[in-house]
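Accompanying notes for the structure given below.
Every protein chain except one is present and positioned as in the full complex.
Each chain gets a letter, A, B and C, in the order it is written, and its residues are counted from 1.
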Amino acid sequence: MENSVEQPRQQDHLIRDGDFVVLKREDVFKAVQVQRRKKVTFEKQWFFLDNVIGHSYGTTFEVSSGGNLQPKKMMEEITSETKEAGIDNRNIVDDGKSQKLTQDDIKALKDKGIKGEEIVQQLIENSTTFRDKTEFAQDKYIKKKKKKYEAIITVVKPSTRILSIMYYAREPGKINYMRYDTLAQMLTLGNIHAGNKMIVMETCAGLVLGAVMERMGGFGSIIQMYPGGGPVRAATTCFGFPKSFFNSLYEFPLGKVNCLLNGTFSSKALPSESKDSISVEENNGTLLDDLQTSPKEIEENIVEVIENNHPQQETMEVISQEPEYKEHKERGNKKDYIQEFQRKQEQQKKRQIEAATLLNERNADGLIIASRYHPTPLALSLLEFVAPSRPFVVYCHYKEPLVECYTKLRERGGVINLRLSETWLRNYQVLPDRSHPKLMMSGGGGYLLSGITVANDKQKSESCVLELQKTEEPTAKKRKVQESDS
Amino acid sequence: MENSVEQPRQQDHLIRDGDFVVLKREDVFKAVQVQRRKKVTFEKQWFFLDNVIGHSYGTTFEVSSGGNLQPKKMMEEITSETKEAGIDNRNIVDDGKSQKLTQDDIKALKDKGIKGEEIVQQLIENSTTFRDKTEFAQDKYIKKKKKKYEAIITVVKPSTRILSIMYYAREPGKINYMRYDTLAQMLTLGNIHAGNKMIVMETCAGLVLGAVMERMGGFGSIIQMYPGGGPVRAATTCFGFPKSFFNSLYEFPLGKVNCLLNGTFSSKALPSESKDSISVEENNGTLLDDLQTSPKEIEENIVEVIENNHPQQETMEVISQEPEYKEHKERGNKKDYIQEFQRKQEQQKKRQIEAATLLNERNADGLIIASRYHPTPLALSLLEFVAPSRPFVVYCHYKEPLVECYTKLRERGGVINLRLSETWLRNYQVLPDRSHPKLMMSGGGGYLLSGITVANDKQKSESCVLELQKTEEPTAKKRKVQESDS
Amino acid sequence: MSFVEYEELIKEGDTAIIFLGHGSMFPVQVQRGAQTQTKYGVIRHSAHLIGQPFGSRVTCSKGGWVYVLHPTPELWTLNLPHRTQILYSTDISIITMMLELKPGSVVCESGTGSGSLSHAIIRTVAPTGHLHTVEFHQQRAQKAEEEFREHRVDRWVTVRNQDVCKNGFGVSHVADAVFLDIPSPWEAIGHAKDALKVEGGRLCSFSPCIEQVQRTCQALAEHGFIEVTTLEILLREYNVRTANLPLPDLGGALDPLPVLGEAQFKIGVPLRETVGHTGYLTFASKSLF
Partner (left out) sequence: MSFVEYEELIKEGDTAIIFLGHGSMFPVQVQRGAQTQTKYGVIRHSAHLIGQPFGSRVTCSKGGWVYVLHPTPELWTLNLPHRTQILYSTDISIITMMLELKPGSVVCESGTGSGSLSHAIIRTVAPTGHLHTVEFHQQRAQKAEEEFREHRVDRWVTVRNQDVCKNGFGVSHVADAVFLDIPSPWEAIGHAKDALKVEGGRLCSFSPCIEQVQRTCQALAEHGFIEVTTLEILLREYNVRTANLPLPDLGGALDPLPVLGEAQFKIGVPLRETVGHTGYLTFASKSLF
């Protein structure tokens, strides 16, 4: 089990050319690939990543002239040096004259090449009201100024933690508003670990898939179910997994699930069936449209799309269609493109048959659903591929569809320990004499329905359901009585 | 406005014979009326309240021999004297031998007349493991022992705070699981204050009515809408309001709301209409059944029902039917009962006509709904009686019916600023070096839909609704787009 | 109008709330001859407001319309000029109940701040109670007094400009309840005890930081307060929406065309971001002994 996977190298903590990394500025993240002489724009600032190569992950850089990054000793929070907070703001009168430095002064400092950090310090020293402000107001002031004058960037290694926080903060719509702690729950409730055979159905830009892959570490296999023309894996790419991780990643179209369940899907029928290949082509058209728009958006936001020098091209077939499509547009040669496309299609079919075989064994070790589709039909059909005594987790942004899903799964039988839940997450400020929960919190991070599969003998199913409902009623008996009264 | 109401007397803080009070033992409450030589059972302990008369509210008593209560200096928490907590429990091995006092020793202490408090202290001193226990375990130990050996009772004045906490803790089903902080929100969102003309529709044992009455302090008027044969006011009684508070409390049957709205309800029609009087009688039969069972239950639980020596008999007509019914049963004389009943019925009709007149003015200053019925039909009809620019609040134990109610009210128009919300309440332990939220919290205290009435011109209503929907869409625009996408 | 009594018609000098929709609104002081500019056009006070019933729809000069609302302490809380951080209705509700306020209650408050809680207290204790409110910041104390006059509630409130920690509330043994929202509440507990009636009363302290709560609880214990409890209350709001979830195409066995569709339903979705903390509320009772 252990020999088929690349182990982390000794120098794994050093940033290399071609690495997928995440840039961090204050609490803002952006995923990029390190490439020499490639201009990166982040938080309205552009720079080159050439200088980060060879440094350790976690190193902090400052943007200097010409967009060059200079390593920088991590400064302690400026607040620790200026802690003379007023107890209250009784003496502050806002007259707009509290800052003694003029805009010209500041420009002069900048022109002298004074660093942003020092400018902020000077602004504080020249503020007549800073020391009288409450700590809250001081922090606010510093944050505002820091943001404006400093450009400190840390290069961190991508991980589920970083990428799920990044997506939730900046593009929650792309991951169906799944908060990072909700994803954390899914991975644990799903008992995701090395060696599993997992079914993943997600429309979360590939983030959930990436998280599952990270937890499986290249051991075991994953079948990704996808709607439309192909799976979306923009976020998966950002993890920068080694090639070997993709050897046992399969994809299977949702549109063929019923065939598979009916037994009408067969490996023989596939290659000759022209109707099918047409539909694939059509689907692919849709996919290409998707890719044309959707990663564009991403590019403008948090993920730099890699257009050339694509090290994972072989292993990430689906996203690699995008550069091809662009090539095709550039060349304007439709025939070449179609030939190339058909070769790819054959390859895809071969993988699809392998995926079908894996699914047909009906012994998956778990099922993860996190999509923009109604969860009920997905759960009802995909659970058929899961072995007994295995966990499954269904995410939905809304509670109501999961209430329905719960009800339908109960009717179906073969599942126990159904739990509908959400998590509630609160961050804290812990500072001497001023600790409290953060003033803003997330109102909701989505809902989960989880459970465990068990043997569901068809002949017994009816009585089984009845009994199950009897035995499975959750605890609060008293309450139930009250509820049916009211 | 001020001259019609009894003002609190100087000696208002002293407990008098006949007062409605709340007994408190640790965090457990029970509402009773103070009556000489009447045995009261509370937390499996019986005693007489004779001795509390003349003492201040807030006085603490200990139960001594013969069920007499003896005033007691409020002891500081025993924990403060025994604070030598172990840091962890690494050295504790549970062998069942940690208590050196035997059952016989304890019995001997009791027989010697040693007070419960001292017994607990002795138990602590004779525990070999107490000092090694963590503070959490120590607290648990003390609480357990205290509960067993001490019987300390505080007599407190009833209030919305006390009674709503009492009901929520012990008989939440009777108040539709409305948590006390939810009631607090209703009173504020409803802008309940002296001088209002309020419509209250509740099936919360009269707790919500009582809370509204407390906040109105006898100024203004209240029309209580009731289902069935008559309003239930078991909890209202517990507040011990002065008689004058009931002068402007009216009740009106829900079953006649549509007549009132149609204009088919008229004061002329009432007295001669035999069909109507039959239905009242039938309804009253239901009420009596209710009273037969429902206050019985209460008696066994948290509210001592007053069977004789009833000082509020005149002002609380409806609950006063109960003793009459008992009388009737005792006497076995049906005719007398019916005559008496008819006299009451006439009186009730007169009040009903007054209530109808008040409602017909359609200028109520607010509407509070908190019932076990579906809120939508109640809100839609009762809002007709409310003046423009007045707040209304609808409580429901479930969120889903309020979502529907929200939708229907939007369609109806004439309401703005609709808000669907719940509150989240957490209690804290604040102790030196061991502060944290309480380990258990309420999972839900019900939901509120609130809003403000505005002019709803019938002729403009359709365009109005359309425009309202346009302008009334809450803020998160971006999200809405995403949602209709998905 | 006043903030403690509803009236039917708008009159000169009234404070009214102009409601634009979207939860967007602002207060106006009604003045004969005055005009108020909104995004829907001008509102002419004499023509559009004075003599009209509260709750009316007013069509502005550009043809758009707004509602004119009777002020309430809750609407004021949403519309008042912020001179400080303010308390919102969720906290105010539980404070009012836990302090057992009702008509006739005498209450001491410090600081007055922007007057958000003050208005709610006055509403609840009127017409027979009184609020003594102490504010150390002179301008703020003056502004609060002005507002109370404008809102016609000044007879139920006394504003004092002093430091409650040094000089207390200016009254002794009169209060049924004391409320503290100051940076060092522990320094005012003695004064609070003194302000409360001899036979007892309730106290509440609001603090954003847990360290303040720790010190306050200690001071409360030292001054013999009992039933000390700390709690926190948060509002959880839901938007009512129509959600559309597409049904996945799993491939009809007989039908070559995908069976597409979607499920539509009404939902109450939590807001994406919400207030995560306002402050801790510590309640206590003055002990009898």
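Throughout what follows, a contact is a pair of C-beta atoms (placed from the backbone, for glycine too) under 8 Å apart; a residue touches a chain by one contact, two chains touch by 3 or more.
As the structure is a computational prediction, the values presented were derived from the model and not from experiment.
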Where A:Gln33, A:Gln138, A:Asn196 or A:Ser381 are the choices, the one touching the absent chain is A:Asn196
Across B:Lys39, B:Lys140 or B:Lys438, the one contacting the chain not displayed is B:Lys438
Given A:Phe48, A:Tyr141 or A:Phe219, the residue that touches the chain left out of view is A:Phe219
Of the candidates C:Ala141, C:Ile210 or C:Leu250, the residue in contact with the absent chain is C:Ile210
Across the whole complex, the chain not displayed is touched by chain B residues 87-90, 93, 172, 177, 227, 254-259, 262, 264, 275, 279, 371-374, 377-378, 381, 397-401, 426-427, 433-444
Where chain A meets the left-out chain, the residues are 1-2, 5, 7-8, 13, 56-59, 73-74, 159-161, 164, 180-181, 183-185, 187-189, 191, 193-196, 214-219, 363, 365, 387-391, 399-400, 402-404, 406-407, 416-432, 435, 437, 452-455, 457, 460, 464, 467-468, 470-476, 479-480, 483-484, 486
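Heads up, the rule we're going with is that only the chains that are shown with their structure count from here on.
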Of all chains shown, smallest offset between own Cα centre and global Cα centre goes to C
Cα centre of chain B to Cα centre of chain C, whole Å, reads 24
Note: chain B residues in touch with at least two other chains are 479, 486
Within chain C, the set of residues that touch 2 or more other chains is 210, 236-237, 243, 245-246, 267, 269, 271-272, 280
